[in-house]
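A single protein chain has been removed from this complex, and every other one stays in its place.
In order of appearance the chains are A, B, C and D, and numbering begins at 1 in each one.
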Amino acid sequence: MEALGQFFAIYGSLVNFIGINALLALSLYLTLAAGQLSLGSAAFAAIGGYTAGILTMKCGFPFLLSVAIGSILSGLVGLVIGLPVLRLRGVFLAIATLSFGEVVRIIVLNLDITGGAQGLVGIPNLTKTWGIYLTLALAGYSIARLRRSRAGWCFESIREDETAAAAMGINTTYYKTLAFTLGALLAGLAGGLYAHLNYIITPREFGFSVAVDLLIYNIVGGVRCWYGPMLGAFLLTALPEILRGTGVAAGPVRMAANGLILLLVILFLPNGLVSVFTRPGRPQAGLPPAAVAEEV
Amino acid sequence: MLLQVRDVTRTFGGVKALDGVCLEVEKGGVHGLIGPNGAGKTTLINILSGITAPSSGEVLLDGQAVHGLPAHRLAAMGVARTFQNIRIFPAMTCLENVMAGQHMVASRPFFPRLFCLPSARRREKDQRIEALACLRRVGIEARADFPAKALSYGERRRLEIARALASRPRLLLLDEPVAGMRQKGVQEMGRLVQSLAAEGMTLLLIEHNMAFVMGLCSRITVLNFGRTLTTGNPEQVSHHSEVIEAYLGVSESHA
Amino acid sequence: MRSNHCRSGVLATLFLAFILLSGQLCTGAAAAVLEAKIGLALSMTGGAAAYGATQKQGAQLAVDEINAATGAAGIKVVPVFEDDASQPQQGITVFNKFINGDKVALIIGPTLSNTAQVTDRIAQQAGMPVLAVSNTAKGITEIGDYIFRDSLTEMIVIPYTMKIAREKLGVHKVAVFYGNDDAFTKGGYDAFKKALADAHIEIVTEQTFAKGDRDFSPQLTQIKGKNPDAIVVSALVEEASGIVIQARQLGIPASIPIIGGNGFNSPALLANAGEAAEGVMMGAAWNASSILPLNKKFVEAFTAKYGHPPDQFAAQAYAGVYLACEAVKRAGSATDHKAIRKAMSEIKDLDTVLGKFSFTPERDADHTPVVQVVKGGKFAVFGE
Amino acid sequence: MDLLAQQLINGLFIGSVYGLFAVGYTLVFGVLDILNLAHAAVFTLGGLLALWLVETAGLSLWLAFPASVLACGVLGLILDRVAFAPLRQRADSNFSGLISSIAMAIIFESAALGLFGARTVRFPAHTVSVHIWRWGGISITSLQVEIVAVALLLMVGLTQFLNRARAGKAIRAVAENDRTARLLGIHVDGIIAFTFFISSALGGAAGILFGLYFDSLSPDMGRSIELKGLAVIILGGMGSIPGAIIGGLAFGLSEVLTVAITGTSNLRDAVAFTVLFAVLILRPSGIFGRRKMREA
Partner (left out) sequence: MLEIVELTVAYGPLEVVRRVSFQVKKGTVVTLIGPNGAGKTSILNAVSGVVPARRGRILFDGRDITRLPAHRRVSEGLVQVPEGRQVLAGMTVRENLELGGYRRPIREVMQDVVRMEERFPILGERRQMMAGSLSGGEQQLLAIARGMMARPKLLLLDEPSLGLAPKMVQAVFETIAQLKAEGLTILLVEQNAHLALASSSHAYVLESGKMVMDGPAQTLRSEAAIISAYLGQAI
């Protein structure tokens, strides 16, 4: 028990970050689940985080209300942005959302109310570990339950084959936008929790590299299953500490090890870490269908 | 008439894939659409299912103009289809593929599911039973829990049809349902099509296997170079000299 | 259906393995008489890697010197260097590890003010003394009574510099150029703005750049068009060198001085800007050209060991290790954080490479800044 | 008037730098439809390696330049072999390729950090002689002229290579239809490796010129240009060589004109990325792109 206490004393904050990153990864997962590659989650987290932080700090709103408003505002922005950008596909969508993220970051940097580069300082520390994990559990549960609902079926069908999904009667525009908006809502929520974790948030914490990190969590964890992104977030957030623990020297070597592990996962676990846990016995053979269809 | 196609033209970058095509499909009939490769058959099916819009012309479904409507609206009006290059959802199981196909007819509210209400479980159970029935219908019930990508070619075709059936369509468009199948599979597919027609479903099918087409269809339309060559019953069509020419090439007597 | 296959047990197993793994780290600190374990949280990778690297060099030099003289000084330093990757998130874990795992006497760092805003609160709550050696942002020492810093802030350095500039150069209208996406440079800008207002100097234009920018010509062109008496720049040395070179290339004459703050006080400015740096003025916490024996010895030893001269960050880290040792020595304990805190706060007029050093009652550095100018490829004290 | 003229020159110049970076970037995208996010890391290594050759190995720049460009080409071959070739048959190859290129970027950057240190360094003074010409209030340096010239030369040269040389035509054939290319007897895998070689060599060359002009090289120097490079190849049309250069110029000019017109530089990047966003929405194929929008 003492070891556990010791563990939490050192790694309590890491546990918090894992929870937040898992939430953010889930928010991206929602759009990926509908087959859309978005890199906007970091920007939505910024919108939610700054809104919530400012409301608590400057308007004296209660914590939960601030976080809720931040999340809803982020969702609304997601809706407005989603409608035009979701006509794009693949990397084009990714880059459009990325440039949206840059614009958000620069706006935050230039506003007075956000504290500019020095960040929003002095946000009360109200987010608790149990709060993060309760949210994560609820979000994870909801997303897991979403799977068999109408929207869940639509997301999955669109991801698998958008044309076939449309021919089956799915209003693809509606459901893509829905996925995007829900993702923004969740990212905003995670941002709000994050803002109340460390007394301070700065624009740099919501930049390009964070957006890419979230994508990496999803791909490494696996996007075929709702817990994949959480697993990815867990592993990659903890990785620097694991490497620190195993005595890999600080600095470039640790960074290289980080990159190497990412590379190995991509090369050898095509469906991410979750595929390690997929029960064998279910036949998985076969080329992607496109290869078959083309030749016959 | 369930379906009327009037003077439909579709161009792609200056090339006319369809050029003034007319077509009428009776309610409850099995209508064949044949013609050599590149005749525009698939383009026509794409227009009828809303994947592409016609450049000009009209499509009427039950007397109502539907051309240019998006695919999901046409599906809501009872049009289902399969694809020539089989577009099943490879990562889902067969049962899941069919359950996804129930989109138009199944009620799946989120909140009862979220709270694990019995109603949600009951509903899902019913839908599962119905989906299994669709799989049974096409003869791959035993594959229900297989991932779709693990199926053989013929099974994939059938799965795609099962998925289309799940939406209980009025009009089913089949794009080469027996391509690449062996004789036994062809016969089974023929029986399936007949039984569907017997239940009052209307079918429009593209197929190269003439035995299949001739044996099943009450009427056949022949396309060549984007135009309607002729429409008639199998007997008329198979003895139509232009049809034979289109298929076998210019025979020497004509050359 | 597939959700049946999702097993949370897997997560739990991983988690357990992780706990076991980390348990190994916590093999407690061996107790030796006055063996001072000092945690140094520095940015060795990421955006601030260049600063972390030079800080580590400066600190290591001090550690080596102190340990070489252990017999006389009666104290042995065991440094624990950790990389926070320039990220607050990792900084927190590093601090928690220092406090609860390594059980260090005190912590030096972290490199970035943004990180310090977060980590120092943790240390304050845990009653762990922290000595900042590079944070210059507002409000760091206000976090609590366990937070000290030996880095003179821009708020002190810059007003002094502007006063001198106005008196000696007759500067009346200036252009301000600063990095607006970085806490240090933005803080410097705030300090400049306040100092300029206090000194009644007019600002003709304000321009900004972003961290990592290499091309400053559009902004400098705008500035040139406004004909200021001087250009006041708040930048770190990477950007500072580029700004200085490009200003001169664009034909802004040497008669219009460029005035900077702490960020400019680095040999990298001389190395990277070369001749263009001639005449650049800066307020700084550390006098690189000081001929005081302590400082001369430091510069020589540093240059000999690493092959390049030290910068202000190295000097402040170097001084920080000495200050930390002094506090531990006076407290007579490497584990009594309260005593170390008290001893630290009582340091007065200690000879360091920064000059005669004391802590203010607010635990900030108290020593006179210096206004330097680049002359003949070297830093010189302005007006001397 | 001088002011505006000078700003236009500034824009032309920085635009050429963006273009130089983007040329190699866009080449790989044109052939493989994959964003190679390690391009920025190769760019950095190119500059740092040339510096090391000049400073430590004592070579003249005329030797160091080709040597390090060649070395970067070899890095490109490694990149292809390790990060891209193994994924090529995978259905999600541009998803996973994106991630593996990020992994390689991390590894390359850590190598730069480990080998060359984190400090910002520069080529020894007078490695190249610099002239400054002044007319009235306008000034241009010889290096600026040289870089614009190199950018234009590369644009023309590379376009000519692709249009006239047999290997260039083979690259275009592979880009258009790799199956047909194979039927024509083109060794497709070899051509792809060759494309990576050229692309990375160009990236390295851009890194050296960048380092020479700005007198500053550091392991993270690729980061700030990476995102802008992405913007440039979208503006120019992915895969289009003239597009990359002209897109670079357009992006550079949009930056300086924002500064010149508004008088402040706070919104410089925000305007640039808003333009990018708008271009994506209104004309996803870019200014010079003729290719259809591609699926993910």
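By our rule, contacts are C-beta pairs under 8 Å (C-beta built on N, C-alpha and C of every residue); 3 or more make two chains touch, one makes a residue touch a chain.
On a predicted model such as this, the values are computed, not experimentally measured, just so you know.
Novice: Using the touch definition from the top, which of D:81, D:187 or D:283 touches the missing chain?
Specialist: D:187
Novice: Out of B:134, B:179 or B:205, which is the one that touches the chain we can't see?
Specialist: Touching the chain that is not displayed is residue B:179.
Novice: Tell me, which residues in chain B touch the chain that this view leaves out?
Specialist: 15, 36-38, 149-153, 176, 179-183, 208-215, 225, 234-235, 238-239, 244, 247-252
Novice: Residue-wise, where is chain D in contact with the chain that is not depicted?
Specialist: With respect to the unshown chain, the touching residues of chain D are 166, 169-170, 172-173, 176-177, 179-188, 290.
As a convention for this text, only the chains that are shown with their structure count from here on.
Novice: Farthest from chain D in C-alpha centre terms, which chain would that be?
Specialist: B
Novice: Please report how many Å separate the Cα centroid of chain A from that of chain C, as a whole number.
Specialist: 33
Novice: Distance between chain A and chain D based on Cα centroids, please, to the nearest Å.
Specialist: 30
Novice: Please output the residue numbers of chain A that touch at least 2 other chains, ranges allowed.
Specialist: Touching at least two other chains: 110, 251-252, 255, 288, 290.
Novice: Mind pulling the chain D residues that touch 2 or more other chains?
Specialist: Only 110, 113, 266, 269 qualify.
Novice: Okay, in this complex, where on chain A does chain B touch?
Specialist: Per the touch definition, chain A meets chain B at residues 141-142, 145-146, 148-151, 153-154, 156-157, 160-161, 163-172, 224, 282-286, 288-290, 292-294, 296.
Novice: Please give the residue numbers of chain D that touch chain A in the complex, ascending.
Specialist: Residue list for chain D touching chain A: 35, 82-83, 86-87, 90-92, 94-96, 98-100, 102-107, 109-111, 113-114, 227, 230-231, 234, 266-267, 269-270, 273-274, 276-277, 280-281, 284, 293-296.
Novice: How about chain C: which of its residues touch chain D in the complex?
Specialist: So the residues of chain C touching chain D come out as 44-45, 47, 49-50, 52-54, 180, 205-215, 217-219, 221-222, 224-225, 237-238, 241-242, 245, 249-251, 268, 271-275.
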